[in-house]
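Here is the structure we will look at, set down as structure tokens.
Showing chain A:
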Amino acid sequence: MTNPDLLIKGATLPDGSRADILIEGTQITAVGKGLSSASATTIDADGLVVLPGLVDLHTHLREPGYEQSETVLTGTQAAALGGFTSVFAMANTLPVADTAGVVEQVLRLGDEAGYATVRPIGAVTKGLEGIQLAELGAMANSRAAVRVFSDDGKCVFDPLIMRRALEYVKTFGGVIAQHAQEPRLTVDAQMNEGEVSARLGLAGWPAVAEESIIARDVLLAEHTGSRLHICHLSTAGSVDVIRWAKKRGINVTAEVTPHHLLLTDDRVESYDARFKVNPPLRRAEDVMALREALADGTIDIVATDHAPHPIESKDCEWGAAAFGMVGLESALAVVQTTMVETGLIGWADVARVLSETPARIGGLATHGQKIQPGIQAELVLVDPATRRNFGVEDLASLSHNSPYLGIELAGQVVATIHQGYLTTDDRTLVAADVVSAQAEVVARG
Partner candidate 1 sequence: MTARAIMQATDMQRALTRIAHEILESNRGAQSLILLGIPTRGVTLAHRLAEILESIVPGSSVPVGSLDVTMYRDDLYQQPTRSTAPTDVPVSIDDMTVVLVDDVLYSGRTVRAALDALTDLGRPKAVRLAVLADRGHRELPIRADFVGKNLPSAHGERINVRLVEHDGEDGVEIDEVMSV
Partner candidate 2 sequence: MKHLLSTRDVTREEAIQLLDIAEDMSAVNDREVKKLPALRGKTVVNLFFEDSTRTRISFEAAEKRLSADVINFAAKGSSVSKGESLKDTTQTLAAMGVDAVVIRHGASGAPQVLAQSGWIDVPVINAGDGTHEHPTQAFLDAFTMRKRLHGAGSRGKGLDGVKVNIVGDILHSRVARSNVWLLQTLGAEVQLVAPPTLLPHAVNTWPVSVSFDLDDALAQSKPDVVMMLRIQQERMHDAFFPNEREYSNMWGLTQERFYSLPAKTMVMHPGPMNRGLEISSAAADSPQSTVLEQVANGVSVRMAALYMVLTGEREVTHD
């Protein structure tokens, strides 16, 4: 038994050319003009851009432990609605993903749900405490085949532990994804340190707390000859450090979140906790530097840092609120709004920063490939002409802590195809039972 074949008619490829795409089973079997198929369901893609399915290297799925915020099912539904066909699930769950057991559980939940390929990220240190290395090898050798390790949410602050981790993961070609935040410089920090924090009386999170850790870690990566990835760059100074490191030949990659490409710290003036995030929203100068760096390749990828929180963690005073924003459903629209509409990058670059490079960094061979016959069908169709005031109805996440509610964004995902079947169809999420049944068909081969 196989899933229905799909024929996409008249889509615009990332390079600007138009083509039909035939999907049979899990594979793309033909790309070209005038394709036809008697059995395939046809999708009219006139005016739509087709991209390789998006890959998010930085997602918090919250399961196990925080199922009131998100589950693997709801998180991957949010991913599918946002055009993602793979997400890398961060390790700060309860229990922490620091053993083979936890990462295998997350892998299994993702496979069952069937909305996207879930790749668990392993913790660098036991319990994210920064003291003792987690069982990195066991996680790498587990069924989850973990290759990305991160204590995200916390910084691997001890330079010796960081050095050891960078060296150790070379055993299995892993990468350390660092949450760069000097803890002593950010005690009780609530928002970007600057003019707004001074006025609002909120403890500052200075740019130097991020930049100093990045500087330290690129030098450690150089010294150990290891691969380093920096999560959520947020300052112009961090961009300078990465640019310098790359010029020097250091094996470092960097990511930026959609919200750091759009929002600035003056949003905090409302004390609306939807804008509370870590690293914090920065100044307009930082936003401009990040956009420029993403355009020129200094920053390699966009990753969402999708961080769901229940309403009680946000509908409260700023100091008591949790850090984080949901972002999977809005990521592509924010990138189109900030980078494509401004003329900084084209759709081929969007494919690169949201699919090809994150797949490569994460070691995910099935995703982020050039659209051609013979590859696994991981695709997203985007309508770039849509303009909408982003609303709660645009969210599939269990949590609604989106900073974009009420903000106009350009572009909308029309369809998402994962393993050859639709997870989002006609701008609407495909039902969970349909998706899981199709996933089961694929799993049985």
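Basis for inclusion: all candidates are chains of the complex that A comes from, given by their letters.
We adopt the following convention: a residue touches a chain if its C-beta (ideal position, glycine included) is under 8 Å from a C-beta of that chain, and two chains touch if they have at least 3 such contacts; residues count from 1.
This one's a predicted model, so the numbers in the text were calculated from it and none came from an experiment.
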Every option in 1 or 2 belongs to the complex, but the one touching chain A is number 2
Enumerate the contact residues on chain A facing candidate 2 in the complex.
190, 193-195, 197-204, 206, 270-272, 312, 315-320
